[in-house]
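Below is one structure, written out as structure tokens; comments come after it.
Every protein chain of the complex appears in place save one, which is left out.
Then we have chain A:
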Amino acid sequence: MPKLIFSYSPNYFSIEDIVLQDVRVSCKFEVSVPKLGMLDQSADDQDLKQGSKVELPFWMVPTLHAKKVITFEIPRHYKVNYRQILQADSIVVDLHKWGPYFYDLGNHVANLELKDSLDIKKSLVQTLLNRLRHIMDMSQHSTHHETVHLIANLDELERKLFAVGQLSYRSYKEWVRRESSKINTAALVASHRKRKFAEVTV
């Protein structure tokens, strides 16, 4: 069985953690910053004025926010009206569309100590709880080729859970068909491309 490597934050080396924080957040500078006028393309000034609105990648937000340099707008899918949608019926929501890393980004947002933090956190946990049963059932009742269609509206974290569920189901099925005791070609060997004739002769 393969091990699951999730972006268990805090994990400095998690590629996913880096990728998922690369979303744009609209921020407002609360102080003026010398020499950073180039960030605001609508202004000609060399310095960035107080009150200018700039879009920054999310990974910059925590530090700047903690130092009270900026205020920012939380990504819209974590706002209260979207939380209400999740509360109403989380199973039909296309979480992948809402952000491929919905839970992890949400976790980062919630950790910023905003006044909504607690509610965001609760909503994330509740959403995952509500959707788990569905994910579990799907992963245990679907064949390989249905997968693409089924996981379409799952977020990345849910997709991984789905994959593990399906893997254990498949290995059980194999066992029932008495195929697990057969010796197979290792996947690595099977997918290894043979060297072309030309390469060998040259």
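Keep in mind that, in the parts below, contacts are C-beta pairs under 8 Å (C-beta built on N, C-alpha and C of every residue); 3 or more make two chains touch, one makes a residue touch a chain; residues count from 1.
One rule holds for everything that comes next: contacts and distances are computed from a predicted model.
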Could you check which of "NADPH:adrenodoxin oxidoreductase, mitochondrial", "COP9 signalosome complex subunit 8", "Large ribosomal subunit protein mL46" or "DNA replication complex GINS protein PSF2" matches the UniProt name for the chain that's left out? "DNA replication complex GINS protein PSF2"
Please identify which residue in A:Lys35, A:His144 or A:Arg178 touches the non-displayed chain. A:Arg178
Which chain A residues touch the hidden chain? 1, 3-4, 6, 8-10, 12, 62-63, 66, 103, 107-108, 111, 113, 121, 124-125, 128-129, 132-133, 136-137, 139-140, 157, 160-161, 164-165, 168-169, 171-172, 174-176, 178, 180-181
